[in-house]
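Data block below; observations after.
Every protein chain but one is kept in place in this view of the complex.
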Amino acid sequence: MILESLRKQVLEAILELVRRGLVVDTFGNASGISREKNLVAIKPSGVAYDTLRPEDLVVTDLEGRTIEGSLRASSDLPTHLALYKAFPEIGGIAHTHSRSATAWAQAQREIPCFGTTHADYFRGAVPVTEPLNSEEIESDYEWNTGQAIVRRLAGIGPLSMPAVLVASHAPFCWGSSAAEAAHVAWMLEEVAQMALATLTINSEAPQLPNVLRDKHFLRKHGASAYYGQKTAKP
Amino acid sequence: MILESLRKQVLEAILELVRRGLVVDTFGNASGISREKNLVAIKPSGVAYDTLRPEDLVVTDLEGRTIEGSLRASSDLPTHLALYKAFPEIGGIAHTHSRSATAWAQAQREIPCFGTTHADYFRGAVPVTEPLNSEEIESDYEWNTGQAIVRRLAGIGPLSMPAVLVASHAPFCWGSSAAEAAHVAWMLEEVAQMALATLTINSEAPQLPNVLRDKHFLRKHGASAYYGQKTAKP
Amino acid sequence: MILESLRKQVLEAILELVRRGLVVDTFGNASGISREKNLVAIKPSGVAYDTLRPEDLVVTDLEGRTIEGSLRASSDLPTHLALYKAFPEIGGIAHTHSRSATAWAQAQREIPCFGTTHADYFRGAVPVTEPLNSEEIESDYEWNTGQAIVRRLAGIGPLSMPAVLVASHAPFCWGSSAAEAAHVAWMLEEVAQMALATLTINSEAPQLPNVLRDKHFLRKHGASAYYGQKTAKP
Partner (left out) sequence: MILESLRKQVLEAILELVRRGLVVDTFGNASGISREKNLVAIKPSGVAYDTLRPEDLVVTDLEGRTIEGSLRASSDLPTHLALYKAFPEIGGIAHTHSRSATAWAQAQREIPCFGTTHADYFRGAVPVTEPLNSEEIESDYEWNTGQAIVRRLAGIGPLSMPAVLVASHAPFCWGSSAAEAAHVAWMLEEVAQMALATLTINSEAPQLPNVLRDKHFLRKHGASAYYGQKTAKP
């Protein structure tokens, strides 16, 4: 079995999504990439989470060809591949239909940056993709979904904004590893839930000023981080 | 004991409804039909779920006559029978008062098809029945409830739209088996909850265009399905 | 120890409130009455639920004098006594600050009878008391709370409407026993939660027509009941 360690990391990320209650039915998957080998390990399609083993994951190349594995890969594989190709700085991807984040995606509204909880993870409002047109839906749907995400992120560093809402669908999240991507998926759901409640209390609630947004984002991320026990990340 | 296997399937479906938190108090039941023998197995009325055994289920014919069983059948039996008679393609029925789906039924609003989660299970907005008139309420109430569902589904394949909201009451769901009906009841609740949140965020949220709705529905159902590990269903 | 059986019933009702998640902090109590002896068993004030024993309950007469028990009775005792005096048909009372029912009480809005789940337990909208005036608050507050409930129920049978929302406070519920009162408290919370969601979906949602409301209420209660396994109650 190749990429055993990556397989285990991805499996652990998938189980974390389930434990956090982010997965409805089988609507949740994760993947990780070995940049050295240009290979991706991803969840198989429609398999029950509680029996999943590392060897059940599917390993593919960046063109989606199965390199190892007897099961069919997640139907969202082409979306994952589009992101790995466009964002060389990311190492893992998580996709869920978590309740509140999906509601924002369905509402086709970006999640406003209402508070410091949000700014600790996302440097600004979490964006929504443009809806796909009929042609994009009818052929290469999952690949085109990835392209819509990439277009929406144009000009934004994917590690400053590690999530996008796919319009009428649900969020995709990423990070330096599958574990980080799963953590972002959890934080996104929390932030989405709070934003919905915020809007209910005050439909005119203000977003954070940039100085406060950056204070919090940079307190946790980048060269000047001073949160937690570790020294700042490079 | 006749129909032991069907009884067990129905019991398992009932317990799945309970495990998923879809049942409030004793407001939940399920049934299954043997098309070969034209017999239905259904939950007894008002009995605690945690002590229910296969032999407690009531087996009736399609006219509602008890064939085997010492308990009284669910008071909703006539509704189930109306559906089995009208929809020969279904094999099981589940009825719950799950919180969000019931709220939509009480609001007398169909659940709009806001996202792909919805379209993976329901090919369009989940419809609401017309309210019953006084006569229909006063005599044969449960049978007339079934008739209202059948009328509302006219021209729609029951496997394309495996649920209906009974106005001012709650959902009825069905599928090829009791297990599938229970699964639909769960998905309906999830979809209903997300739709409520979607509406709260954006009261003008758009429904899916037909091409996207069908892309998702047909990805999972019918001859061209490519989701999961099984080959497409016929 | 007198009234051991009643003490146990009341304790069990209190624990049921806790198990159902209806109790916030120590905001929940229950009592039961022996009509034969004109004695009431009630929860002591501000005691942790998980260590409560039958002998900790306080037994008082209808004037609130402690007959047996070394602890102080719930501060809401005078409210309970007012209800036992006014409603000879009730045998138990439960009081909670359950989240959704309390929200309706705080909003000073009756809970509309939006669905059959509601009508199975409450024969119409669940009413709200008039706010107390300053005098009523400043002296004999808890007794006056009971009087406000009794005034609000004037002309309504307490077993047809086994709950009232005390304005700006929370619900009081009752039944033929403490167990039934606790069950009503649970159903009230479920109904209150669904009604809030219903209102969010459709601010013009209609209440049940009387014929449907009575169909459901009388299917479960009274001489013609046909729900469950028992024969109709007298």
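Order of writing sets the labels: A, B and C. Residues in every chain begin at 1.
Keep in mind that, in the parts below, a contact is a pair of C-beta atoms (placed from the backbone, for glycine too) under 8 Å apart; a residue touches a chain by one contact, two chains touch by 3 or more.
It should be emphasised that the depicted structure is a prediction, and the values quoted were computed from it without experimental measurement.
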Which displayed chains the hidden chain touches across the whole complex: A, C
Full-complex contact with the absent chain, from A:N38, A:S70 or A:T200: A:T200
Option touching the unshown chain, where C:L11, C:V59, C:A119 or C:L132 are the choices: C:L132
Given C:I67, C:L159 or C:L196, the one touching the chain that is not displayed: C:L196
Hidden-chain contact residue, picked from the options C:A170, C:L188 or C:L208: C:A170
Residues in chain C touching the chain absent from view: 24-27, 44-47, 71-72, 75, 97, 99-100, 102-109, 131-132, 134, 137-138, 141, 168-170, 196, 199-200
Touch residues of chain A, complete complex, unshown partner: 114-117, 120, 186-187, 190, 193-195, 197-198, 200-202, 205-206, 208-209, 211-212, 215, 219, 226-229
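Operating definition for what follows: only the chains that are shown with their structure count from here on.
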Chain contact graph, described as a line, ring, star, complete graph or other shape: line
Central subunit by CA centre of mass proxy: B
Relative to chain C, chain with the most remote C-alpha centre: A
Rounded Å distance between chain A and chain B, as computed from the means of their C-alpha atoms: 33
Rounded Å distance between chain A and chain C, as computed from the means of their C-alpha atoms: 47
Shared interface positions of chain A, touching two or more other chains: none
